[in-house]
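Note that one protein chain is taken out, while the other chains of the complex remain in position.
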Amino acid sequence: MFYSLQIVALDLGIKMITSFKNRDVVSILDFTREELETLFEYADKFRKVEGKLNLLNGKVVSLAFFEPSTRTRLSFEVAAKRLGADVVSIIGEEASSIAKGENLADTIRMLDAYSNIIILRHRYEGAAKYAAEIAENPVINAGDGIQHHPTQAMIDLYTVKTLFGSIDGLVYVVLGDLRYGRAAMSFIYGLSLYKPKKLYVVAPQLLRIRNEVLQILKERGLPIEEKNDVREIISEADVLYVTRIQRERFPDPMEYEKVRGSYIVTLDLLEKGKSTLKVLHPLPKVDEIDHKVDTSRYAAYYLQARLGVPVRMSLLSLVSGVEI
Amino acid sequence: MFYSLQIVALDLGIKMITSFKNRDVVSILDFTREELETLFEYADKFRKVEGKLNLLNGKVVSLAFFEPSTRTRLSFEVAAKRLGADVVSIIGEEASSIAKGENLADTIRMLDAYSNIIILRHRYEGAAKYAAEIAENPVINAGDGIQHHPTQAMIDLYTVKTLFGSIDGLVYVVLGDLRYGRAAMSFIYGLSLYKPKKLYVVAPQLLRIRNEVLQILKERGLPIEEKNDVREIISEADVLYVTRIQRERFPDPMEYEKVRGSYIVTLDLLEKGKSTLKVLHPLPKVDEIDHKVDTSRYAAYYLQARLGVPVRMSLLSLVSGVEI
Partner (left out) sequence: MFYSLQIVALDLGIKMITSFKNRDVVSILDFTREELETLFEYADKFRKVEGKLNLLNGKVVSLAFFEPSTRTRLSFEVAAKRLGADVVSIIGEEASSIAKGENLADTIRMLDAYSNIIILRHRYEGAAKYAAEIAENPVINAGDGIQHHPTQAMIDLYTVKTLFGSIDGLVYVVLGDLRYGRAAMSFIYGLSLYKPKKLYVVAPQLLRIRNEVLQILKERGLPIEEKNDVREIISEADVLYVTRIQRERFPDPMEYEKVRGSYIVTLDLLEKGKSTLKVLHPLPKVDEIDHKVDTSRYAAYYLQARLGVPVRMSLLSLVSGVEI
């Protein structure tokens, strides 16, 4: 897989949009803290509801996943169906073959004609923004390129809020691939809307956060600091956000093997931290978290996955103009 | 991909069937002009309806796409779901693997047992007819072989009717692959049920309409004429129907490159025609229509794609015996 390495200009200016209705969801930075609070209030309500609602009855939601992601796809699909919407999907081999042939604009026009909301995942930077410009119906970015995965950031922030009562005032450590990992970057962008006490970022040399991005985040007042070793700061952390380090990022397999070892989260490491420390991970994980952590008090990633449905129900409702 | 090159005997005799109920839809030639008018009246009604109806509640529609086609599949799926039906699908890798192993008859028997309507796409000439003989429930041909794609023809004719008020009395130019392109052939068969003023067909030497077909169409009274160059007759045209010319049809890549250039529709070409000229294309298109045409007054192909849903809703309703 190839990613566009071109840095997309970061528009960090907060937009003042008073309503979610009919709105495209391209980047977590399109939202204000107040808007996210509204989203989280909705999610609190949806968490308490079992079964099916009829809030989106008669609506069709299309899922166009030109890059695979079972978890994101299924949680959107369950969210849409539990709201009463019908769902149609482009996934798998069919998606790959479209990605090779047909132009994206025509595909988006088709989905725009057949459905009321388009949920798009694409490996190209800016694909969601481009789709949003073409479609009359709202487009929701389910991950594109290497920076933006806004609904994952919403879920991650909501998980922190659920666990700690507040997103402000905590010490965060983000560990893993900060160069190509859009979940981690979107989480960091999301934190820039809040007031974390401290944000440490820890990545292998090759996968460090881009300097331009770091500068902009610092200018925005985010107390972000790079560290070489998670062990230096684990004792301060409230939240440890872990992402995968992909072998394919390394030209030299030996280099990968060396690096990987230093980025595996074990119970030993976590026991050096606070007893209230929580580990987040956007999943799927491979071996970057030792399996013993899964059943420990530190693991918050299964809760995080579970919260994907109520958060996405909230977003779909708000974008459809449904009030609850 | 291989196609059966055997010419299927054309049964151009008009069949008198007074009702759509429980009927198989194999070829556009199975229908009378009067029946298509009924279909179009239903489509007019469905176009005005938003959201979901309960006309097919409790029915299961199965989509068996042994050849991929996202647009046809999605518009059938949306049509079925908006009518209240449940949908199950065989697509992608699963469909390819069935196409390789299991015999089609057994697959059709399975779908016949599990669903109320079978929508079939297959690369083999006659697959839909064969399936229709096996299944007790109605089979709808979503494209098989190189001649028949009846629901595409219905949509195309309905698009013309929507744009011009009538299908009769117009000058048509059909451009592209007339040898293997079933959408173009089905459109031409559909026109043979009406009274076009003139029908010009323009194709590269290797992809010309089969002589036997041409003779039969002429005998049926269709004012069809072959032309070598679209520029000769563009000034007369009301409707320009464009289809893709596939590289794989040409033994010599150089031959393809030469031919392709003469079959690209540009704004320059269209501006030599009537100001009311409309371009149709069954989509997906690759580069046979210059992108500048997409946003011009000539482009009718996005409307055409959009009309896929109401036309297919009409057909599914009529075949299910629903009156509206």
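Labels for the chains are A and B, by order of writing; each one numbers its residues from 1.
Definition applied: a residue touches a chain if its C-beta (ideal position, glycine included) is under 8 Å from a C-beta of that chain, and two chains touch if they have at least 3 such contacts.
Every value quoted in this text rests on a predicted model; they were computed, and no experiment measured them.
The chain omitted from view is touched by exactly one of B:R109, B:R123 or B:R260, namely B:R109.
One of A:N57, A:T70, A:S235 or A:S296 touches the chain omitted from the figure, and that residue is A:T70. For chain A, the residues in touch with the chain missing from this view are 50-52, 68, 70-71, 74-75, 77-78, 81-82, 91-93, 283-286, 294, 302, 305-306, 308-309.
On the side of chain B, touch with the chain left out of the figure occurs at residues 57-60, 62, 86, 88, 90, 92-94, 97-98, 101-103, 105-107, 109-111, 113-115.
By definition in this document, only the chains that are shown with their structure count from here on.
With rounding to the nearest 5, the Cα superposition of chain A on chain B corresponds to a rotation angle of 120 degrees. Distance between chain centres (mean CA atoms), chain A to chain B: 41 Å.
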